[in-house]
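Everything below concerns the one structure shown next.
Note that this complex is displayed minus one protein chain, with the remaining chains in position.
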Amino acid sequence: MKILYFAWVREKIGKSQEELEIPNSVSTVADLISWLETKGPEYRAAFENKETNNSAIKQSHVDHRTPLNNASEIAFFPPVTGG
Amino acid sequence: MKILYFAWVREKIGKSQEELEIPNSVSTVADLISWLETKGPEYRAAFENKETNNSAIKQSHVDHRTPLNNASEIAFFPPVTGG
Amino acid sequence: MTIRIQTEDFDITKEINLLKEERSKCGKEDVGAIVTFTGTVRDMAGKTPISSMSLEHYPGMTEKQLEAIAEEANKRWPLLGTTIIHRIGELNPGDNIVLVITLSSHRHAAFEAADFLMDFLKSKAPFWKKEQPLEGEANWVDARDSDKKSLTRWEK
Partner (left out) sequence: MTIRIQTEDFDITKEINLLKEERSKCGKEDVGAIVTFTGTVRDMAGKTPISSMSLEHYPGMTEKQLEAIAEEANKRWPLLGTTIIHRIGELNPGDNIVLVITLSSHRHAAFEAADFLMDFLKSKAPFWKKEQPLEGEANWVDARDSDKKSLTRWEK
């Protein structure tokens, strides 16, 4: 699965994207966050305040209960501040 | 008194302005309209539907009950349609 | 604050830049939101094709009314610049008629003030439009009830 990070989520994790094999036990966005947090303190820092983390699957906003359903791409980012 | 006419009021009366001596008995805008109507059919045509006639004294909108108070200039015109 | 009545066309970008520069001269770059409204001539009046339009106004009163409207908008919203330009004379379909610009720090003030300015201009500024149909005699445009109703949105 391709995982993208933007803005301060990207800065805290230290990369803008990565390709990861996700275990079968990971079924929702929330599961994926919990699994990523096991990978190191940089991930725990990025997801410290989960309510401030937005996610998108197939480039559409989703909430943390959304199933991954073998999506090929997911993105994590702070609340948007354009315009 | 200087009297100005605009748009179809001007066209019906056939002039854009005139300078007239107003009798002392004419004290309000409504009085002035009634007095103008005695001056000829072109004035009667211009003021036929009084509610569609707007007037301005000292370049501010006034209603027909407003006293003239020796104003030096009054204007008559249809509802405005700019913009 | 810029208020102009003119026969010539206007350039929206240029007019925005004039307002921005005026504000910059005060040593501040606090404009965050710029709203413009441009009214243009349509080629149909209801079901009647129109070939041209002419605009008449009451010189002196027009400027006075537009200044009063702009001042009222500046009382109601924290504006950092206001422009009202209205063309007069002969205009063709597609031509610009009127331009309103509002500058503010935040977008809601700029949007509301521009909307307000147009409503008051439509009902209070002494302009009259005469439309020339493709065939037949020119007609003075009737005032719209919807414009009068629109004004009631701003009653305090």
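Which chain is which? They are A, B and C, in the order written, and residues in each are numbered from 1.
We adopt the following convention: contacts are C-beta pairs under 8 Å (C-beta built on N, C-alpha and C of every residue); 3 or more make two chains touch, one makes a residue touch a chain.
Keep in mind that this is a model prediction, so the values were computed, not measured.
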Absent chain's touching partners (shown only) are A, C
Missing-chain contact among C:54, C:74, C:105 or C:139 belongs to C:105
Of C:3, C:18, C:34 or C:68, the residue that touches the missing chain is C:34
Where chain A meets the left-out chain, the residues are 4, 6-8, 56, 59-61, 75, 77-83
Chain C residues touching the chain left out here are 11-14, 16, 20, 24, 28-44, 93-94, 105, 107-108, 110-111, 114-115, 118, 150
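The rule we apply is simple: only the chains that are shown with their structure count from here on.
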Whole-Å distance, C-alpha centre of chain B to that of chain C, is 27
Taking each chain's mean CA coordinate, chain A and chain B are separated, in whole Å, by 73
Expressed in whole Å, how far the mean CA point of chain A lies from that of chain C is 48
